[in-house]
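Note that one protein chain is taken out, while the other chains of the complex remain in position.
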Amino acid sequence: MSLFLETLIGGVLAGTLYALVAIGFVLIYKASGVFNYAQGSLLLFGALTFVSLKETGVPIAAALAVTAGLLIVTAVAIERFLLRPLTNRGPLTLFMATLGLSYLVEGVAQGLMGSRVRALDLGIEDLPLFLGDIMISRFDLVAAGVAVVLVVALALLFHRTRIGIQLRGVADDTRAALSLGIDIHRIWQIVWAVAGLVGLVAGLLWGARQGVQFSLSLVVLKALPVLIIGGFTSIAGAIVGGIVVGAGESLAETYVGPFLGGGITSWFAYGLALAFLLVRPAGLLGERPIERV
Amino acid sequence: MAGLSSRSGAQPLPLVIAPGILVLAAVTALVLAVPFLASEYWVNAIIVPFLILALAGLGLNLLTGFAGQLSLGSGAFMMVGAYATYALQLRVPGLPLPVALLLAGLLAGAAGLLFGLPARRIKGFYLIVSTLAAQFFFEWLFLKVPWFYNGNPSATIALPHGLSVFGLSAENPHGRYWLTLGTVALLTLLSANLVRGQTGRTWTAVRDMDAAAAVVGVQTRSAKLQAFFVSSFVLGIAGALWAFCYLGSASVQSFGLARSYQILFIIILGGLGTIRGAFLGAAFVSLLPLILDWLFQHLLSGHVDEGLRQNIQKAIFGLLIIGFLIKEPEGLARLLACLFAGPSGGRPRRRNLRDLNQETKP
Partner (left out) sequence: MRRSLFAALLVGTVFGVGAPAAAAEVGQYIPLPTYRVGAYASSGELWWAGERDYFRYINEVEGGIDGIKLKVEEFETEWSPDRTVEVYERVKAGKDGSPLAFFFTHGTPASYALLDKAAADRIPLIDPAGGRTESVDGSVFPYAFPLLFSYYSQASTGINYIASKVGGLDKLKGLKIATVYHDSAYGRASQPAVDALAKRYGFENIQIPVADPGSEQSPQWRQVREVKPDWIFLRTWGVSTVVALKTAQRFGFPANRIIGDVWAGSESDVIPAGAAAIGYSALAPYPGGSDFEIHKRLKAAILDTGKSDLRDPKLFGAVNYNVGLVNAALAVEALRTGYRHFGARPLTGEEGRWAFEHLTIEPARLKQIGFDGLLQPIAITPTDHEGGGAARIQSWDGSRWVLQTDWIKADHALLKPLIEAGAKAYAREKGIVPRAAESAEAAAQ
């Protein structure tokens, strides 16, 4: 029983790290209808910039500020040179454009900053923490805390500020929002910038776990099933989806893996997502019904 | 924002006019002359992989360009084709190669059918989840079950005695070229016929106006599954050729996610929904690294740091994809058509393709 509980809790906490990545996707999808494949590369770009600055001796606060500034500039540029010319195109075209964007960002980021692995120490000591028999990771607890704070902050942004309300307007009914004179381009820029910052937070946490390097951009592949399960349009859904994927993966590897020869985490999340697609295509908390035939 | 469009559906537009007889004759002559003109390097390292990639692009284009179903699992279906060919050649003694290829294609088609089943209920880019599931699942399966690679400790497959058919052996470059060329030409002809006929019209109807197609009596669900099957069939054969005609041996890594993206890029750049597109895109993808290499060597005379140079190439590739999607969504196929017809003589842009798989409005 304690093995089961430990596996479950460990999985849930690891899942919040998936969720952190997925939130960035939800923001962009809500506002501009794009599944932004380049989110992973932007995450890498943010973390890489931060670490490179820190290595050259820039104080942490300044490094964070510069990185954030750079991400905002990037968001504006993406809106101006990618989203705007592609307005009115189908979601597939936009998706493929973000695939191209990910190549561009990776090439530029690694070309400028090199591809060496860098260590990132956030000062969170990752020693085991015991609750009776059950072992819990301190690092994952902190990460889960960060995810909660981030969700609360985003909720405040959406519900208590003018920009947030406009943003929700755009997400709910774009044409109505346009006719009310909302500047949709500005909203897009803001959302992409916020998503970039969320990506930076996720990138720093993942970077502290595995070092800042190219494979950081691959976490995007874990985010997709999370989104399908949680729903593309709900931030709370991203959290729930992350937890379901994290716990499911963990339990499956422990209890089912040995019978299949192990190493099933590579596809388990996708199998789970596929099952959800067939049973509940909008995801657990998604609002907008996805395209059904 | 996809829902912003006010355009209401697409008009049926004139079919693409086949390239003129002259062009066709020129291409045929060139193709037949290749082994005598090109060096062994060009045949082995550029032309054979180009032909196979074009075939794979064609396979994906049937599904994505014609039937409007996005797939990121091309690599998986190529993998099925390659491993099935290996299993058939290894375990069924005396099975002629063409039959093995055909059966492998059918097995890949069946795999495509299986992972295409969700298309009956969902559409748009949600389908990438299903196709990505195929990608990751087959990578795991073909690594995990020793039966598929005959227990070889490194999990790679290689045909015991090489491929050979009608006296053409894949052991030498000319044999490889003719074998690849013959297969690719045959499948291209069949595909061209397929998309010009009733099946193709059904697929484009599903792509352009799913709901309307259903209303006027098109069996959209079975049309989609059909597209998945045919596309994976072609991809499977392309995979077998890639493994045994080009690489010589293969592992799951030869058909990873990067391969799936590459095939997708080929049809984006070449032109979605055209037969020529796959060939043009594959040519572009094969030649681009050579072009960039040449440019770097001659313009900068090697004064750029190697690492930086490689990353610049990657960034340029990304830029080109974005650029094409923005400026020329019909890809090289249309660009070349315009080039030949002069600046003002291009055919009208086929509007429907610009909005591939646009969300249907309520």
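By letter and in written order, the chains are A and B; residue numbering begins at 1 in each of them.
In this section, contacts are C-beta pairs under 8 Å (C-beta built on N, C-alpha and C of every residue); 3 or more make two chains touch, one makes a residue touch a chain.
Note that the structure is predicted; figures quoted are calculated from it, not measured.
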From A:Leu83, A:Leu120 or A:Ile184, residue that would touch the chain that is not displayed: A:Leu120
Option touching the unshown chain, where B:Ala110, B:Leu141 or B:Ala158 are the choices: B:Ala158
Selected from A:Pro59, A:Gly145 or A:Gly262 as touching the chain missing from the view: A:Gly262
Residue in contact with the excluded chain [from A:Ala171, A:Val219 or A:Leu272]: A:Val219
Residues of chain B in contact with the chain not shown: 39-41, 44-46, 49, 140, 143-144, 153-156, 158, 160-161, 171, 242, 246-251, 253-254, 258, 287, 289-291, 294-295, 298, 305-307, 310-311, 313-314, 335, 338-339
Contact footprint on chain A, counting only the chain that is left out: 3, 6-7, 10-11, 14, 107, 110, 114-121, 126-128, 135, 137, 139, 206, 209-215, 218-219, 249-250, 253-254, 257, 261-266
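Simple rule for what comes next: only the chains that are shown with their structure count from here on.
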Centroid spacing, where centroids are CA-atom means, of chain A and chain B in whole angstrom: 31
Parts of chain A lying in touch with chain B, wherever the complex brings them together: 32-33, 35, 81-82, 85-97, 99-108, 110-111, 114-115, 174-175, 178, 184, 221, 224-225, 228, 260-261, 263-264, 266-267, 270-271, 273-274, 277-278, 281, 290-293
Contacting residues of chain B [partner chain A, same complex]: 1-5, 7, 70, 118, 120-126, 128-130, 132-133, 136-137, 139-140, 144-145, 210, 214, 220-221, 257, 261, 264-265, 268, 307-308, 311-322, 325-326, 329, 354-360
